[in-house]
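Of the protein chains in this complex, all but one are displayed in their positions.
Letters are used for the chains, namely A, B and C, taken in the order the chains are written, and counting of residues starts over at 1 for each.
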Amino acid sequence: MPHDHDHDHHHDNDLDPMDARVRALETILTQKGLIDPAAIDAIVDTYETKVGPRNGARVVARAWSDPDYAEWLKRDATAAIESMSYTGRQGEHMQAVFNSDDTHNLVVCTLCSCYPWSVLGLPPVWYKAPPYRSRAVIDPRGVLEEFGVKLPTEKKIRVWDSTAELRYLVVPQRPAGAEGWSEDKLAGLVTRDSMIGTGLALEPGAA
Amino acid sequence: MPHDHDHDHHHDNDLDPMDARVRALETILTQKGLIDPAAIDAIVDTYETKVGPRNGARVVARAWSDPDYAEWLKRDATAAIESMSYTGRQGEHMQAVFNSDDTHNLVVCTLCSCYPWSVLGLPPVWYKAPPYRSRAVIDPRGVLEEFGVKLPTEKKIRVWDSTAELRYLVVPQRPAGAEGWSEDKLAGLVTRDSMIGTGLALEPGAA
Amino acid sequence: MNGPHDLGGQMGLGPVAPEQHEPVFHADWEKRALGLTLCAGAMGSWNIDESRHARENRHPVDYLSSSYYEIWIKGLERLLTRHGFVSERDLAEGRAVDGAPQPKRVLKAADVPAVLASGGPCDRPVATSARFRAGDRIVTRNFSPTGHTRLPRYARGKHGVIEAVREGFVFPDSNAHGQGENPQWVYTVVFDGRQIWGDDADPTLTVSIDAWESYLEPA
Partner (left out) sequence: MNGPHDLGGQMGLGPVAPEQHEPVFHADWEKRALGLTLCAGAMGSWNIDESRHARENRHPVDYLSSSYYEIWIKGLERLLTRHGFVSERDLAEGRAVDGAPQPKRVLKAADVPAVLASGGPCDRPVATSARFRAGDRIVTRNFSPTGHTRLPRYARGKHGVIEAVREGFVFPDSNAHGQGENPQWVYTVVFDGRQIWGDDADPTLTVSIDAWESYLEPA
């Protein structure tokens, strides 16, 4: 219905009026000596080039390869992940949740945008946006279908709403057909979405 | 905070882009013979000049003056109001609720804009708008204060959420100092807001 | 649906801001919007419940930033297109381009007083006797329908008392979706404010809703 003007979803772009607003704020804070603009550059560089879902993928690949590590990750994810040097902001208190034949795990933050930065980097826009936050807890199967994931009807779904300071990493099931692969190669099967629960690990043929 | 741009409340005015949209719709429906534009005129005239809060005020004034009528109004408001020829749309199923020394009544429709048209006419904008609908059920005293009404702390508040097809008319308490007044003169003390519960009847000195 | 219209208890929407000496209409288009809605409704192709759902089933930003008559017009356009009276081409061109089915009736100016004076009563006989009596303790159902309902979210899964048995009324949850009137007994149910909002609520507050029988279970 062309006259049924529903809300136009806001997408950021270079013409955004936010540009001037943010520039002004940075100018004010810099002129007052409250911030160091080079620190902003360093923060941005960290999350553009250093901290991202490859961290989490390596954790998952190790858990797939090493049962002792998997056990440690289950018992004390913060320490197990720290042992791989993935630490810090929005990863201070980690919990790993393992998909199984019975249960699929899905992580959301209905109240804001809590997300395990230290292992997944910054959250994608959809994770922070109202459709995912509103629907993941009430209609997870409908949400998963929008990601192209169709779970068996009998598979249990556990949704983790990140309401406190614990941050959740989903450990997807290891796909068949990757026997004997190195951790590095296995990490290539672990997508970001599979560690949020909106995806599954890739099949070896698709990696 | 000037940069803290909160939502600008939308107020209708003559420059509204809705003007063209509504004109177009009326044109289409008229050209198709689905509506009679003169019927629109007749509807508008009804609610601008015939059906309004003066109806309800006369009902209240009669209830103040005639205990038998008050009893009837309490027992069967639809019939008691119909006896004064105030009938029809959005007044098919009426209920009168009486303020007392103990209890103050307040009417709201949290889900849309249900309102007793036959006795009060069309609802004011604030009655249909989100602030009143959201707050009347959880913070009625705060809402009343915005209408300049401060109730004694111990006075009970009963909020009627019009979730079905019953429509509520609040019968405010009769103020002192109007003994021996005619129904007509008493009706002058009965404001629209006093029949929603966001106001009290006027004091005789203020009428 | 857990939609944007279900506002009871929501915070952050600002002050009520009553307007002094408010006119009945704020613009001419509001007059036409009211009249069009009533005239189109009089064609008899949809009921008030379908019409309410057409208004409430919107994106929250659209719903909360539209004036009420604006919501009415958006709902009306949706109803008219759904029922084939208006096409997208009609709306795009702002004039009648396509045809329309014959409506059951067209409201003529001469009939307006009688039609408004009679209204559209929604009471209906119910075959069974009322399940509850005044004084009964009940608990409201907890559900999350994706369609129309008149049980607000704040009143779901709450304990209350039947204050009055009303009449049988058309059931909106089915009637809004063309699934029949299915009349049910309606009750006025009273809740202590603390039952609804928690212990910090105003202790002098009671809130009532009018609830269809299937919204209620004995407590």
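Convention: contacts are C-beta pairs under 8 Å (C-beta built on N, C-alpha and C of every residue); 3 or more make two chains touch, one makes a residue touch a chain.
Since the structure is predicted, the reported quantities are computational estimates derived from the model, not experimental observations.
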Out of A:55, A:99 or A:162, point to the residue that touches the absent chain in the complete complex. A:162
Touching residues on chain C - with respect to the absent chain: 1-4, 9-14, 57-61, 63-65, 141-146, 153, 156-157, 197-201
Considering the whole complex rather than only what is displayed, give the residues of chain A touching the chain that is not shown. 6-7, 9-14, 16, 18-29, 31-36, 38-44, 46-48, 51-52, 87-93, 110-113, 118, 121-122, 124-126, 128-135, 137-141, 143, 146-147, 153-166, 193, 198
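As a convention for this text, only the chains that are shown with their structure count from here on.
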What's the chain with its C-alpha centre farthest out from chain C? A
Report the inter-chain centroid distance for chain A and chain C in whole angstrom, where each centroid is the mean of the CA atoms. 40
Inter-chain centre distance, chain A versus chain B - centres from mean C-alpha coordinates, in Å: 51
How big is the gap, in whole Å, between where the Cα atoms of chain B centre and where those of chain C centre? 17
In chain A, what residues contact two or more other chains? 3
By the touch rule stated above, which residues of chain C touch at least two different other chains? 77, 91
